[in-house]
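This report concerns only the one structure given below.
In this view, the complex is presented without one of its protein chains, the others remaining in place.
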Amino acid sequence: MSTPPPGLTRDQIAERAAQDIADGSYVNLGIGMPELIAQYVPEGREIVLHTENGLLGMGPAPAPDAVDPELINAGKKPVTANPGASYFHHADSFAMVRGGHLDLCVLGAMEVASNGDLANWSTGQSDAIPAVGGAMDLVSGVRVVRVMTTHCTRDGTPKLVEKCSYPLTGAGVVSRVYTDLAVVDVTPQGFAVMEIAPGWSFDEVAARTDAPLRDARPGVVA
Amino acid sequence: MSTPPPGLTRDQIAERAAQDIADGSYVNLGIGMPELIAQYVPEGREIVLHTENGLLGMGPAPAPDAVDPELINAGKKPVTANPGASYFHHADSFAMVRGGHLDLCVLGAMEVASNGDLANWSTGQSDAIPAVGGAMDLVSGVRVVRVMTTHCTRDGTPKLVEKCSYPLTGAGVVSRVYTDLAVVDVTPQGFAVMEIAPGWSFDEVAARTDAPLRDARPGVVA
Amino acid sequence: MIDKRVASAAEAVAEIADGETVMIGGFGEAGSPIELVHALIDQGASGLTVISNNAGNGQVGLAALIRCGQVAKIVGSYPRSSNSTVFADVYRAGRIELELVPQGTLAERIRAGGAGIPAFFTPTGAATELADGKEQRFFDGVPHVLEHALRADWALIKAAAADRHGNLLFNKTARNFGPIMAMAARTTVVQAASVGAPGSLDPETVATPGIFVNRVVQIADPAQEFDLVAQGAHYP
Partner (left out) sequence: MIDKRVASAAEAVAEIADGETVMIGGFGEAGSPIELVHALIDQGASGLTVISNNAGNGQVGLAALIRCGQVAKIVGSYPRSSNSTVFADVYRAGRIELELVPQGTLAERIRAGGAGIPAFFTPTGAATELADGKEQRFFDGVPHVLEHALRADWALIKAAAADRHGNLLFNKTARNFGPIMAMAARTTVVQAASVGAPGSLDPETVATPGIFVNRVVQIADPAQEFDLVAQGAHYP
């Protein structure tokens, strides 16, 4: 088969993920790639970003001369607060998370299984420093959990798998995955491809996925 | 035996109970008679009153023309807030109670048993309207629970008993009782009389108590 | 755009359906969302389960809702009132069910409902008849009971100030159950004396973040239940 073109850039994935966020949503964006999504919320939609360290209504990064070291996000980077923001302590913040008050979170992933299992906190390696943060809370409490990730690791190993090999963050929690190659839904029948990156074929995406894929693109008869 | 003089007035009982409140204490005073205690805190001692509906630093009743219907105590009466006060919601208020943060509460009683059991919420009568409020929370969480009450009911029935006949508020919770006739401690050996009202004898108090009494007054050899 | 304002109390409570569970804020007469409760009386939903610390005062608000026969069950801690016989009369007539809960347990069960905690152990009420039939367990030698979260279809609460996002400030001890009921209901309806633009409230002082609020009705000059009861007012 011919070599496909490059997949979507990180910004393009973020832009695609942002299109699915409804006006008025309360959203938590995971540390790293998912943070980019905030920059692509379509014009005319107002969303409220939650950062689990204690801020609802998070705004963009401040100008370098306006950094307040006591106003940071969960990734420990300086941020701002939008009009209508509020500050609260950690127990209240995770009451929002665990209590089902957030509409959506978009997290990074090491692996997503075709039953919706997510692994994104530990490689299980004995010399790694264990660290979990708020990921398990988010996946168990937020109404809709999506993932934004590269389709494969840097060495080409698929991240969409039949069964996670890394320790789980949560079981059966992911409903949709945005990658550089495709938009993939988790369904009762496993992974369903909803969209494919320009220049890529279903078979090329399937070859880079370690689980059965169903072609569910609108207009495509599988 | 000769008829003893009247016992202490409600104000005198309150004054006596107030003397045992240490400077700097956080205190909850039950609805009714115990509320009087606030008026008799000895000069030079600063105490902070908690009212479980959501105020720490409760002050005295306001002037009639300064009543705010949204500033009330647990007895639903208008109060004021002292400098250093704070308002909070009910879950935070009872976190203070249940979490052991209050030094002392003084409650009313229908019965106190010699093992410290307290009954003060229900007569168990089938036509009564059941109501418990915060009493059970207070007795299970506050470090020291004392009682202020008349020694007997209006019809002369003793309130200090060997075993409560009414439904319990809490088991083994009361450590000291202030009445119009005596100050009585609850000890591992049962009730111990620490002080007696002027003009009253130990035997006269014992005759109005429905449990064994030990005379533990300083200087008295039992 | 996030705009949780609705035009009237009637509109805010229009969808409350027969048989649903409604949390109603307030402690005694402080913090009662009188205008919302009266709108619920006008609306007529019946067979309601009401979660509220008390059972109303005088002949207005929750007492009137009960008198109108709309409440099948009360979950609360202190339904006795020195200024109303409405609950007592209906209860003695066997026309209302009561689940009596210690006040702190009531608050914690509501907070748990809002925080995604389905159940917790508490020492409150252990070794009393209110623990009968409940799972018990000892921690550090002290008996505790397992208590379950409370949630509701609706919460009706009163705030002093709000913004378009539903952020809330309360007034003094009228705060009482407002913030936790807002967390524990599927749809939280707030009456607020003022409703400003986002940014009108200091983010450090917001007592209820807007994420917990669904609808805000401005009632610029709310009646005080305290005053209505003192005046002998009767609703409807």
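We just call them A, B and C in the order they show up, numbering each chain from 1.
Methods note: a contact is a pair of C-beta atoms (placed from the backbone, for glycine too) under 8 Å apart; a residue touches a chain by one contact, two chains touch by 3 or more.
Bear in mind that the values here come from a model prediction, so they are computed numbers and not experimental data.
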{"item": "Among the chains presented, those that the missing one touches", "value": "A, B, C"}
{"item": "Residue among C:Gln103, C:Thr122, C:Asn167 or C:Asn214 touching the omitted chain", "value": "C:Thr122"}
{"item": "Residue among B:Tyr26, B:Trp121, B:Tyr178 or B:Phe191 touching the omitted chain", "value": "B:Tyr26"}
{"item": "Which residue of B:Val67, B:Ala85 or B:Ala171 touches the chain not shown here", "value": "B:Ala85"}
{"item": "Contact with the hidden chain (one of A:Gly30, A:Gly108 or A:Gly141)", "value": "A:Gly141"}
{"item": "Sole residue of A:Ile13, A:Ala81 or A:Val161 that reaches the chain not shown, by the stated touch rule", "value": "A:Ala81"}
{"item": "Footprint left on chain B by the chain that the document does not show", "value": "23-24, 26, 44, 46, 48, 50, 56-57, 81-88, 91-92, 94-102, 140-141"}
{"item": "Sites on chain A contacted by the missing partner chain, in the whole complex", "value": "51-55, 68-73, 76, 81, 87-91, 93-94, 97-98, 127, 129-137, 140-141, 167-171"}
{"item": "Positions on chain C where the hidden chain makes contact", "value": "108, 112, 115-123, 139-140, 144, 169-172, 202, 204-205, 207"}
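In this section, only the chains that are shown with their structure count from here on.
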{"item": "Graph class of chain-chain contacts, one of line, ring, star, complete, other", "value": "line"}
{"item": "Central chain (distance from its CA mean to the mean of all protein CA atoms)", "value": "C"}
{"item": "Dominant interface by contact count, named by its two chains", "value": "B-C"}
{"item": "Euclidean distance of C-alpha centroids - chain A vs chain C, Å", "value": "37"}
{"item": "Centroid distance [mean C-alpha coordinates] between chain C and chain B, Å", "value": "29"}
{"item": "Separation of mean Cα positions, chain B and chain A [Å, integer]", "value": "56"}
{"item": "Of all residues in chain C, the ones touching two or more other chains", "value": "111"}
{"item": "Multi-chain contact residues (two or more partners), chain A", "value": "none"}
